[in-house]
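Shown next, in structure tokens, is the structure this report addresses.
What you see is the complex with one protein chain gone and the rest in place.
Chain lettering (A, B and C) follows the sequence in which the chains are written, and residue indices restart at 1 in each chain.
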Amino acid sequence: MPVMKFTEAIRDAYAETMRAYPEVFLVGVGIIDPKAVFGTLDGLHKEFGDERVVEGPLAEQMLTGFTFSAATLGLRPVLIHHRVDFLPLTFDQIANHMGKWSYMFGAQQKVSCVVRGIVGRGWGNGPQHTQSLHGFSASIPGVKVVVPANAEDAKGLMVSAILDDEPVIYIDHRWLHSDAGEVPAGLFQIPIGKAHVMREGKDLTLVAVGPMVQESMVAAEKLAATGKSIEVINLRTVRPIDFDTIIASVEKTGHLVVADSDWPHFGVASAIINQVAQKAFGALKKAPSSVTWPNHPVPASYGIEPSYYPMAKQVIDAVSLVLSGETNGIHHVSKTEKSHSGTHSGPF
Amino acid sequence: MPVMKFTEAIRDAYAETMRAYPEVFLVGVGIIDPKAVFGTLDGLHKEFGDERVVEGPLAEQMLTGFTFSAATLGLRPVLIHHRVDFLPLTFDQIANHMGKWSYMFGAQQKVSCVVRGIVGRGWGNGPQHTQSLHGFSASIPGVKVVVPANAEDAKGLMVSAILDDEPVIYIDHRWLHSDAGEVPAGLFQIPIGKAHVMREGKDLTLVAVGPMVQESMVAAEKLAATGKSIEVINLRTVRPIDFDTIIASVEKTGHLVVADSDWPHFGVASAIINQVAQKAFGALKKAPSSVTWPNHPVPASYGIEPSYYPMAKQVIDAVSLVLSGETNGIHHVSKTEKSHSGTHSGPF
Amino acid sequence: MGDRNKNQDLIRSLYASALRIRMVEDAIAKEYPKGEMKTPIHLYTGEEAIAAGVCAALTKEDVVYAYYRSHGWYLAKGGNLNRMIDELFGKATGCSKGYGGSMHLIDLDVGFQGTTALVAGAMPHAVGAAFTMKYKKQHHVAISAFGDAATEEGLFQESLMFASLRKLPAIFICENNGLATNTLIQYRQPDYPIYKRAAGFGLESVQVDGNDAVAVYEAMNEAVIRAREGGGPTFIECLTYRVLEHCGPNSDVSLGFRTQEEVDAWKKRDPIVRLEQHIDAETKAQLIEQNQREIQVAFEGARRAPFPTSLIPEGYQCL
Partner (left out) sequence: MGDRNKNQDLIRSLYASALRIRMVEDAIAKEYPKGEMKTPIHLYTGEEAIAAGVCAALTKEDVVYAYYRSHGWYLAKGGNLNRMIDELFGKATGCSKGYGGSMHLIDLDVGFQGTTALVAGAMPHAVGAAFTMKYKKQHHVAISAFGDAATEEGLFQESLMFASLRKLPAIFICENNGLATNTLIQYRQPDYPIYKRAAGFGLESVQVDGNDAVAVYEAMNEAVIRAREGGGPTFIECLTYRVLEHCGPNSDVSLGFRTQEEVDAWKKRDPIVRLEQHIDAETKAQLIEQNQREIQVAFEGARRAPFPTSLIPEGYQCL
């Protein structure tokens, strides 16, 4: 299987679907920019031309309505935002239109579009350019929301999103852009709405989202050395959440930790723990726990920014606390923190 | 104490604060309309003139930035939307600006503004005009969110919101507009961030939001007749949630049901059950439960719309299920459903 | 002579279209107080010439995106009357199967795309549709219809500018009735004509008497030809008047923001009366009778039709 970077995997998903389906096109602000959206559109403008790589003006709200309308007429547009933080600007079109269209008219039209946003974490981007917003995006019914955790996800979820007949919000973390992995060729799909058991285990269920998947895998590895068997679930889709897979796992392990790269109270971590508490209370041997961002925006200063983001160490602590009531299991976790290497300094 | 309607209580909050504080003003689309925003601004345009009752064009996004900016310069604006459904249109200004300003600049300025939205439930208003959106509004840190449940709340929370130095989103249900109750005169305040124990009980904690408070009180009354002692907590503030009051109650009762007028997965119900499961797991004798809207938009047709909204009966069923494993406690709950009486048919 | 006939045919069809809308709206207003249509209604009475004039210049393949005040647009584009009334009654046989209500009408068979309750919300949808026509190398046009207040929303600028930049086959129809709910335009907009503001986005822009169906048709016809030939979008401001209250079947003069005299003065410019001058009595009587019959059938059918039985529309997947 070809090995490619996360960004190349996204590019591959675009290229394969655009070659196979004339109704697929890309639209967004700055997408004909030579930097090609962090490389994820490399060469596509050249290959598919102005007709299918459509530069938009700075009018994200209009572009969202535009995208969704083209979808109802049989096209499969992908609207691309350099920053996921622009989604709130478009939320009337997303929540009130795109996400309600099918229901409101009795399911007469397909709404086959994708809205992609990129998380800008790192390099002192500050509060307005570092949000994750997958919980926010999932909070109003009517759209699907996916968050890829690795190169394989990046391609498989994008292909599925493009070929889905319902609107899909696709949120990728710039943070993961340089990660590489094996990625199947062709129109490789990963089912939307299904979580992926990345590592089997019997002591505790660790559900992780996006960049927390890699942290959780590191944590599980370290914990294995101390005799703890952790089942790591890569959530992949945050709306609809695959509660079945999670509950089946908790019924086996009896313990639950959710690791999310989002705020604590209204996001995926709450949604999962709520559902498990309601539906699998009897299976839980201990209180469930979550590892999330603190309950406030992220600071710009690199003097304190790293302490904002939970990493493998915090996951290990949370798991240890649940399993044994103390955190002092493991120290010296290698820092997978990457934003401060200086690779993420632009373009804006 | 004077008895007044919910709408009059809101009007009273405006009038009292405007008389006492020259920096308070109202702004919004259609607020000089003779219908005076469902009567909640009756006479205020006349009393305070164009300067302090500011008609806005249909430019909600601008009006939101406008409002928040005036607040940073020492005014206390209240931005009023006839429908809470217009909030998504303004969410860049709310989430990225209003809600981040204080943090982003190191807390140098007060952001003393209120954004009020009204829930349009009933009379076949359809999917775009019947949302509650308090969970959505609370999902990004940086704003407070309150949902009054009765006339007393309506005034006390509005006065507090106006005098608060942080931004507050105030969401009132048109559904409750004609409810009346005793409301203290003057600058009566209800603390934001504190839940209100409306009825003490020892068997189960029932946390309710907005219109579900009245349903929950009816349910508790009926359940009392069958020997069940229910503690009803009116949440009042959905961000920040008063977890302390809730957890103290659950530690006493051992059982929890949350009744919310919102969707099930990413709202207040999940946030509360998650926190209780994490922090008071040992106190829970049974699986917690929630009563919410179904996981999709609301239909327009009055042939099916009533079955969308949970009422006292559904609360009773949920409580009974938690306490005794079955729902067949009580039938013949008088319908408090009101939207179909024909009183709510406009103005738009 | 051919021209005169053509003209006579045009006027007849404009009259038939406008009259049908008027009679349907009148019937809805009359029946509304019975409480069987539990859904907000925004009647089009007085503004019929616009939808009639615009749609007379279109084919079935052209698409219309309108708003919550859309009974007239739906009918002028050829939407099925029975299914519209069924929708107002909340019935499963409604054009939106009962899930949408009065503000969300649709009839895809005739290119009447779904409408929205958010002011200006559908303008980008028309732009997306116009783009799609071009993408598919079809020569159809997309119409965006909206009120004067919709031009206050940022989406107005964003939609016009993109259509203009890309020379898309979109035609923007502004129904300027001088009102947003009960707020007069002077409280909302600087004193500068809307069509001139639109011209600033680099597209063709004209103003017409929106109560003159022929004038609307003619402006529209030019715009359609331009759009089909790749000449890009047009903005047409139609000056008109809302006769009834914003939402509901009654007059709103008692609210005090406008006078009965003003309403009466506009009634003299009634679009249907103006067309009627060119229509012979027999034609008129025939059309009235036919409409009455169809309206009666529609209301009787709606009363008998079943409600939806599920909270979830059949085929709806996104849960």
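Everything that follows uses one rule, which is that a contact is a pair of C-beta atoms (placed from the backbone, for glycine too) under 8 Å apart; a residue touches a chain by one contact, two chains touch by 3 or more.
What you are looking at is a predicted structure, and each value in this text was computed from that prediction instead of being measured.
A.B. asks: Among the chains in view, which touch the chain not shown?
C.D. replies: A, B, C
A.B. asks: With the missing chain put back, one of C:Leu10, C:Val110, C:Ile143 or C:Leu203 would touch it. Which one?
C.D. replies: Of these options, the touching residue for the absent chain is C:Leu203.
A.B. asks: Check each of B:Thr72, B:Ser229, B:Asn295 or B:Thr327 against the chain that is not shown and name the one that touches it.
C.D. replies: B:Thr72
A.B. asks: Out of A:Asn125, A:Ser261 or A:Gln275, which touches the unshown chain?
C.D. replies: Per the contact definition at the top, the residue touching the missing chain is A:Asn125.
A.B. asks: Please pick, from B:Gly39, B:Gly181, B:Pro240 or B:Pro294, the residue that touches the omitted chain in the full complex.
C.D. replies: Counting the whole complex, the residue in contact with the absent chain is B:Pro240.
A.B. asks: For the chain left out of this view, which of B:Gly120, B:Pro148 or B:Pro167 touches it?
C.D. replies: If we include the chain that is not displayed, B:Pro167 is the one touching it.
A.B. asks: Go through subunit B and note every residue touching the omitted chain.
C.D. replies: 25, 51, 54, 56-57, 59, 61-70, 72-75, 92-93, 96-97, 99, 101-109, 141-144, 165-167, 240
A.B. asks: If you put the missing chain back, which residues of subunit C would it touch?
C.D. replies: Missing-chain contacts on subunit C: residues 152-158, 161, 164-165, 188-192, 196-203.
A.B. asks: Could you pull out which residues of subunit A are in touch with the chain that's been left out?
C.D. replies: 29-30, 32-35, 55, 57-62, 85-86, 89, 123-129, 294-296, 299-304, 307-308, 340, 342, 345-348
In this text, only the chains that are shown with their structure count from here on.
A.B. asks: Suppose each chain is reduced to the average of its Cα coordinates; what separation in Å results between subunit B and subunit C?
C.D. replies: 36
A.B. asks: Could you please state the distance in Å, as a whole number, between where the Cα atoms of subunit A are centred and where those of subunit B are centred?
C.D. replies: About 31 Å, centre to centre.
A.B. asks: If you average the CA atoms of subunit A and of subunit C, how many Å lie between those two points?
C.D. replies: Roughly 42 Å, centre to centre.
A.B. asks: Would you mind listing the residues of subunit C that make contact with two or more other chains?
C.D. replies: Answer for subunit C, listing residues that touch two or more other chains: 94, 96, 98-100, 104, 116, 118, 154, 316, 318-319.
A.B. asks: Scan subunit A for residues touching two or more other chains and write them down.
C.D. replies: Residues 92, 96, 103-104, 141-142 of subunit A each touch two or more of the other chains.
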